[in-house]
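Not every chain of the complex is shown here; the ones you see sit where they belong.
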């Protein structure tokens, strides 16, 4: 699915990804953790083919990104800080545009709308949506595109409890539907419950990769002892 | 307002316009110099004056909206409605004016002060209307539009006095104007005055209708707020919160 | 086939946004009108020179309005990272180009009709050779829209797109301006054959611009 070998991405003169090695097999749910500015978003954007590979190898969905960054686009979905939506179009219109652009049927779009309980705001223009509603919209778009690789950048942020339930069941269901998932998140206790594996980024490199994430001492962030 | 009164108003407008037409076309004499062309006077001048009136109303409504004590959503909407009608009448003035200019001045358009300032007035208020139509909510919009309206209104007196301030081809000052027609005192003056009255009725009618529509679109009096809240509560009970 | 479908999808999207926001209709069109009037000032309003200058001023006004239309068309792609959205959408660059250019062209046509009337009236121009005028306008508009779209995407995502686009587009479309102006001037003077020559030139340019756009848009969208 995703294979990085000392992959380097430069943002300007800064190596936001400074030689990362990562192997994600089909059906995995991998959690990317790491401090602010560690390079999580950059890594996800690289995997989505949005950033050029400066050096090293990067193979996603069997395609070598150094050769072609566009072939994989229809087969993946990225849920990031931005919704990629048009403020003047309603939720439905945005959803349908994105879905049909990816060559899927509007039916898929409507199903996704239902699933994320967006019907109430279906005809509100995107510009007026609340933060969490926007997050739901981008999740809906991602689902409607039925991707084989699902890249989630802090997916829990801004979602209410109901939304988190949906998100969690989407992620949990992913392997069953033949999806591979990469999650970058700071809500570690939630994300670790979902992930089959955690990978820690630091200074643009993969530091430790742990197989077992369920060790309590890890899953409970230091904060807890530190203060309470 | 009740149906009856609404139709009464509409009918009155129609009658007044019809009478104006009759007066203008048949009763009033044609002009020594201009021949029949002069009859455009009865459309051109009233529409110009009504445009002034409309923009004046817009300015006043804007002030009323700006003053916290008198602020009501209606003032904002009235300002908008009146401005839109005013833009129409300004356009009419420009169109009829150039129609008139063709026979009288031998040209559609002349870059003289009156004409130019009128054109600027036209665009200033087109801008104002565009500003209102940016899809912003009434709250986001209100103050900006009010102030824009006040700035734009500064041009109106300039249009009016342009003929005195600058040397213009356009008729100066008064309607009782020699080279226009010596016999204006009689039927012409009456027709003109009547026409102005008819146009004022038309203006009032248009503005009221536009205002109604606007209020249906977005005018939020207290009860409407109440209803909106009730609706929202009803709607969201369905959604498990 | 796919190409057309996708192009229509994109054009439809842009036109729907326009229908929602009415920017072209309520802002760009009046802007063009004002420019027409302002130019008359700039020429100090000596009626004699206006008719002769009319074609140039008309196209200059169209060009300025076009700059706004192009800017708007890509402002829309900038909010919420829509540009990345387009890249991820899986749409082929060529069809995105075709769609956006088409949408812009449609808006410009309407604009030209209205401004044309305004010029005829305000500058006191006498019309000749409607056919060649229309053909010239069509060819020029397509050229404008195509060139503008290419540079528009080239500038999106860069800092200060809204100032960069005019800078890039203006020089690039001087041929169009020149050709269209001369074509109009010739047509209005009644020398139709000369006008047609200019039209051919415009058509050639437009074809090139469209071809270039279809090929270059994808890569430009990927830029970085």
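Just so it is clear, A, B and C label the chains in written order, and each chain counts residues from 1 on its own.
Following the convention adopted for this analysis, a contact is a pair of C-beta atoms (placed from the backbone, for glycine too) under 8 Å apart; a residue touches a chain by one contact, two chains touch by 3 or more.
Since we're looking at a predicted model, the values are computed, not measured.
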{"item": "Copies present in the complete complex, per labelled chain", "value": "A x2, B x1, C x2"}
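To be clear about the criterion, only the chains that are shown with their structure count from here on.
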{"item": "Chain whose Cα centroid lies nearest the overall Cα centroid", "value": "C"}
{"item": "Chain A-chain C separation of Cα centroids, rounded to whole Å", "value": "39"}
{"item": "Distance between the centres, which are taken as Cα means, of chain C and chain B, whole angstrom", "value": "34"}
{"item": "Intercentroid distance (Cα basis), chain B paired with chain A, Å", "value": "56"}
{"item": "Residues within chain B bordering two or more other chains", "value": "135"}
{"item": "Residues of chain C touching at least two other chains", "value": "20-21"}
{"item": "Residues of chain C that touch chain A when the two form their complex", "value": "6, 9, 13, 16-17, 20-21, 76, 79-82, 84-85, 87-91, 218, 222, 224"}
{"item": "Chain C residues touching chain B - in the complex, by the definition given at the top", "value": "20-22, 26-27, 30, 33-34, 37, 40-41, 45, 47, 121-124"}
{"item": "Residue ranges of chain B touching chain C (in the complex, touch as defined)", "value": "98, 107-111, 116, 119-120, 123, 126-127, 129-130, 133-135"}
